[in-house]
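In this view, the complex is presented without one of its protein chains, the others remaining in place.
Here is chain A:
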Amino acid sequence: MTILVIAEHDNQALKPSTLSTLAAAAQMGGDVTLLVAGNGCGAAAEAAAKAAGVSKVLLADNPAYDHEVAENMAALIVSMAEGYTHILAPATANGKNFMPRVAALLDVGQVSDIIKVESTDTFARPIYAGNAIATVQSLDPIKVITVRGTAFDAVAAEGGNATVEVLEQVEDTGLSRFVGEEMAQSDRPELTSARVVISGGRGMADSEHFHLLEKVADKLGAAVGASRAAVDAGFAPNDMQVGQTGKIVAPELYIAVGISGAIQHLAGMKDSKVIVAINKDEEAPIFQVADYGLVADLFTALPELDSSI
C-alpha cells in the first residue's frame, strides 16, 4: 500500500483540506507521499515535510503548475502514478478539476467526495445531495479518490520529518492558458475550516444588509456564508455559497439567517455540530434541523444578537 496525496496549498502553507485528506490516507494505512505542485511553492513543500504521517514530499515547482491548471496537473500525476495503490486529493475546486482527468488517463474510475474509509477499497460517500449515503467498493487497481475535508479530523501540521525530493520533469500540455482571476479579499476565516459560520439567505433582502451579518461574524470570529438565492440575488459572491453545489461546511456552530432550508442548502451544512436558525416563518424547513430556532424578523434579531455577544 503506497498512497499519493496531492496537496492543496497557497504556495506558502498547506490548506487544512490537505491535512484532512492525509487523515483519510492514514485510515487506509500504508506509506504516504505528498505531492506539492505549483509555481514558487518551495515554502509549502517545507511545511508539507512537517505534516504528520508523511514519509516523502515530492516538489514540482514550475510555471506549468501555476494555479494548478488541470491539464498539466493531471499529466504530471499520471506520469508518476506507477507504484501507487491510491491517489487522493481534497474535494476542493482544484481537486475536483484535475482528479477525474487523472482517473480517465489511468483508465480507472473515481470515487468522489468520500466521508468514510471502510477498508482499503471500500468507502462511503453522499449521493442525492446527501439524502443517501452509498458504500462503494472500488474494483480498480489504482483507487482515485477525492476526500471531503469536513468528514476527517485533520492530522497535525507539525511533528513530521519527511524528506523533500525535487521532481525535475515538467509536463506542459499547452491545452489551457491562465488568463486572470478575481479573488475575494477577506480577513475572516476560510468558510470550510471556520469554527463558526454565519450565513444569510434571500431573507437578507439586500447586499447592504449583509453587513449586519458581518458585524456578528467579526465578534464571533466567524466566516460568512450564503444560500444560493442570496448569491443569485447578488447579496454575496459565489465563493460564499454553502450547499450541494457550493461549499460543504461542518463548523462547531452554524447560524442560518433568512434561509428557508432547501435540501440543496442542507446538504452543505447539516453536519455542523450546533445549528441555529433565525427565520420569521415558523414553518421554514430549516427549523427541522436546527438545535436552536428563533422565529423572528432578522432585522431586529441581528442587531440584538450583535449587542448581546
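Following the convention adopted for this analysis, a residue touches a chain if its C-beta (ideal position, glycine included) is under 8 Å from a C-beta of that chain, and two chains touch if they have at least 3 such contacts; residues count from 1.
Assume contacts and distances are computed from a predicted model.
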Choosing from "Putative spermidine/putrescine transport system permease protein", "Succinate--CoA ligase [ADP-forming] subunit alpha", "Electron transfer flavoprotein subunit beta" or "3-isopropylmalate dehydratase large subunit", the absent chain's UniProt record names it "Electron transfer flavoprotein subunit beta"
From A:11, A:55, A:97 or A:120, the answer for touching the chain not displayed is A:97
From A:82, A:181 or A:208, the answer for touching the chain not displayed is A:181
Sole touch to the unshown chain from A:194, A:220, A:242 or A:259: residue A:220
Chain A positions in touch with the non-displayed chain are 67, 69-71, 74, 92-94, 96-105, 107-113, 122, 125-140, 173, 175-184, 192, 196, 220, 228, 231-232, 237-239, 244-245, 247, 252-253, 263-264, 270, 273-276, 282, 287-296, 301, 304-305, 308-309
